[in-house]
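To keep things clear, I will list the structure first and then write my remarks on it.
For this depiction, one protein chain was excluded, whereas all remaining protein chains were kept in their positions.
Should a chain be cited, it is by its letter among A, B and C, assigned in written order, with residues numbered from 1 in that chain.
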Amino acid sequence: MSTDAAVPGYSDDKTAVLARLRRVEGQVRGLTRMVEQDIYCIDVLTQVSATTRALEAVALKLLDEHLTHCVVDAARQGGPEADLKIREASDAIARLVKA
Amino acid sequence: MSTDAAVPGYSDDKTAVLARLRRVEGQVRGLTRMVEQDIYCIDVLTQVSATTRALEAVALKLLDEHLTHCVVDAARQGGPEADLKIREASDAIARLVKA
Amino acid sequence: MSTDAAVPGYSDDKTAVLARLRRVEGQVRGLTRMVEQDIYCIDVLTQVSATTRALEAVALKLLDEHLTHCVVDAARQGGPEADLKIREASDAIARLVKA
Partner (left out) sequence: MSTDAAVPGYSDDKTAVLARLRRVEGQVRGLTRMVEQDIYCIDVLTQVSATTRALEAVALKLLDEHLTHCVVDAARQGGPEADLKIREASDAIARLVKA
């Protein structure tokens, strides 16, 4: 009867996304320390690439949830709202691919 | 009454995708000529980047059509088929983002 | 006599990189707040893409410095050290492009 019932598992997903974001924040702080300590550029770059991949994983997780919940719900309701949700999702995917 | 009726606009989309792919093929042949003629590396690289972006645009177009047609149809029908389509789409997006 | 003399301008570059990393850290914290407050997925994704681009800009800045300082110095000295530096730089670029 609650709205949660309509989005099963959302809390779990949210907890997982927040845990990933906290790790990314830690990775960025690690990068700051590496630069402050004049760690060799190439080693810093390796960690920047790892951090970028971690952020992309967050994006893919959010997008997957968005498709699973919002897009599927909108598709079932149909009408202009469904078209809008698909358009938004496609635009977000384009931004990710080009980021 | 034809299957085309179930996928309105698909013919137009297909024509557009094929036109883009022919352009990409022309770009790749252009790259071959540039290398054969010992064109300066950096100028070849600029064209490689343009070709990669053109291929990404094909991918985003195909993905948008897939969401608009297959995923929306599957979502309306519901059941495991809808879950499978969403899973496939998410995996394809992940491959694109990491490509 | 100091090592700084050997890498002119490094302090400015370092300050700039650290300022960028602090901004990225702020962006990641902003993402955490957005998810905690259940901000609409698509809006969170837009900010994830912006954060990814900011991280890429850090990487490109670090790589540019690396080429300008370490690779140029090694090339002048020649020998296996120069080959190693070029190999390391190429590998770092490959990781960035695939990240």
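To be clear about the criterion, contacts are C-beta pairs under 8 Å (C-beta built on N, C-alpha and C of every residue); 3 or more make two chains touch, one makes a residue touch a chain.
Just so it is clear, the structure is predicted and the values come from calculations on it, not from any experiment.
Summarising the interface, chain B meets the missing chain with residues 14, 17-18, 21-22, 24-25, 28-29, 31-32, 35-36, 38, 41-42, 44-46, 48-49, 51-53, 55-56, 58-59, 62-63, 65-66, 70, 88-89, 92, 95-96, 99. Those residues of chain C that touch the chain absent from the view are 56, 59-60, 63-64, 67-68, 71-72, 75-76, 78, 82, 86, 89-90, 93-94, 96-98.
Simple rule for what comes next: only the chains that are shown with their structure count from here on.
Chain closest to the overall centre, judged by the mean of its C-alpha atoms against the mean of all protein C-alpha atoms: A.
Note on chain placement: the centre of chain A and the centre of chain B lie 22 Å apart, centres being C-alpha means. Here the spacing of chain B and chain C, counted between their Cα centres, is 30 Å. Centre-to-centre, using mean CA coordinates, chain A is 21 Å away from chain C. Shared interface positions of chain B, defined as residues touching 2 or more other chains, are 98.
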